[in-house]
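For this depiction, one protein chain was excluded, whereas all remaining protein chains were kept in their positions.
Chain nomenclature is as follows: A and B, assigned in order of appearance, with residue numbering initiated at 1 for each chain independently.
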Amino acid sequence: MEIGLNHYLVLATILFAIGLYGVMRRKNLLMLFFATEILLNSVNIGFAAISHYYGDLTGQMFAFFVIAIAASEVAVGLGLLIVWYKRHNSIDLDEMTMMRG
Amino acid sequence: MFEAVSFYLFAFLVIVSFWIAVTTSQALYALTALAAGMILISGFYFTLGADFLGAVQIVVYSGAVLALYAFGMMFFDTTRDVKEKNPNKLIVGTLAVLSAILAIVILGAPIVSDNIVALYPDVESVGNIQEVGIVLFTKYLVPFEVAAVMLLVAMIAGIVLAGKKMDISLTKLSDEEIEKYKREELV
Partner (left out) sequence: MEKYLYIALFAPLVSSLFSALFTARPKKQFLGVVASLLIITAFLASSVLLTHILESGEPIHVTLMTWISTGGLYIPFGFLVDQVSVTMMMVVTLVSSVVHVYAIGYMDHDKSFNRFFAWLSAFVFSMMILVMSDNYAGLFIGWEGVGLCSWGLIGFWFHKESASWAANEAFIMNRIADLGMLIGLFLIYWNTGTLQYDGAFEAFRTLDNATLTWIGIFLFIGAMGKSAQFPLHTWLADAMEGPTPVSALIHAATMVTAGVYLVIRSNELYSLIPSVGLFIASLGTFVALFAASMALVNRDMKRVIAYSTLSQLGYMFAAAGLGAYWVALFHLMAHAFFKALLFLGAGNVMHAMDDELDPFKMGGLKKVMKGTWIMMTIASLALAGIFPFAGFFSKDTILEAAFADHHMVIYGVLLFTAGLTAFYSFRLVALIFHGEERYKIFGIHPHEAYRFMLIAMSPLLFLAIIAGVFQAPFFEMVEEVLSAHEYHIHSHVTVWIMMIGTQLFVGLAILYAYKKYARNGIKVPDGTSETEKSFIYQLLYNQYYIPYFYEEYIVKPYRELSTAFWKEIDMKVVDATVDGIAKTLYNTGATTRTIQNGNLSTMLRWMVGGLVVLLTIAVAIGVAVRYSEEISVFLSGLGV
């Protein structure tokens, strides 16, 4: 069976949905970050697939930059998370309601 | 045929591992599943002919990012199960499924795109890595440099956030001051 662009896009969508589900469900902030990684990766698959099927390198370029950004985001995010954990001794989302209102 | 097999195999494995990453209650399992998923995704990239991208995926994601997560996990008390009060699983599930369906409808619709012209077309003669290099250092030079700066910023941010007692530089203090400092520390 011929694997076309649609297959890859559907796959990317499914992974994106899984990532969304994780983002909505997780109460542990670290787990939330994992789900965010899943989101980013699914998008990357989409970009790579389009790039392949249109014979265009733009998609791969985009994917590169997304990876770079994801890496730096992880660094900064984990740093913040550590600071918060030192202060409040918990990374439960339900206890982080300082931004109320 | 080879493509089909690889696609479905990788697809199945990736979906399963990400599902585990999202639903398990143990943090370690989630991390492991995530790692597995990352590596399997690079398989996709290789199938699609994006060799450089696949290599980068393994190195950066599975190597650096997941290592970071693993180190991060050491800080937190992950043996304690975070009780996840999920009052409304139905809403959450519905939302995810709905968005998936809608996105598939949008993307799976017949693409009326006969006029798309590749901006940076593949050149078959040269390998993928060479192409990437050419495009990256000519057309995308500025984003490349900016990305480098951004990584620098992220690095500094990470150090500042996680380091402690950075206002005192041990190399600049004299010996007595270091002794005094150590005594105050211990007390």
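Note that in this section a contact is a pair of C-beta atoms (placed from the backbone, for glycine too) under 8 Å apart; a residue touches a chain by one contact, two chains touch by 3 or more.
Keep in mind the model is a prediction, meaning the values are calculated, not measured.
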Contact set of the excluded chain (shown chains only): A, B
Which one touches the absent chain: B:Val105, B:Ile129, B:Leu152 or B:Leu173? B:Val105
Residue touching the undisplayed chain, where the options are B:Val5, B:Ile91, B:Ile159 or B:Leu173: B:Ile91
The missing chain sits against chain B at residues 91-92, 95-96, 98-99, 102-103, 105-106, 109
List the chain A residues touching the unshown chain? 20, 23-27, 29, 32, 93-94, 96-101
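The definition used in the following text is that only the chains that are shown with their structure count from here on.
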Show me the residue ranges of chain B that touch chain A in the complex, using the header's touch definition. 3-4, 7, 11, 14-15, 18-19, 21-23, 27, 30-31, 34, 37-38, 41, 44-45, 48-50, 52-53, 56-57, 60-61, 64-65, 68-69, 72-73, 75-76, 78, 82-86, 89, 92-93, 95-97, 99-100, 103-104, 107-108, 111, 116, 118-122, 131-132, 135-136, 140, 143, 147, 150-151, 153-155, 157-158, 160-162
Of chain A, residues touching chain B in the complex: 1-3, 5-11, 13-22, 24-28, 30-31, 33-35, 37-38, 41, 44-45, 48-49, 51-52, 54-58, 60-61, 63-65, 67-76, 78-83, 85, 91-92, 94
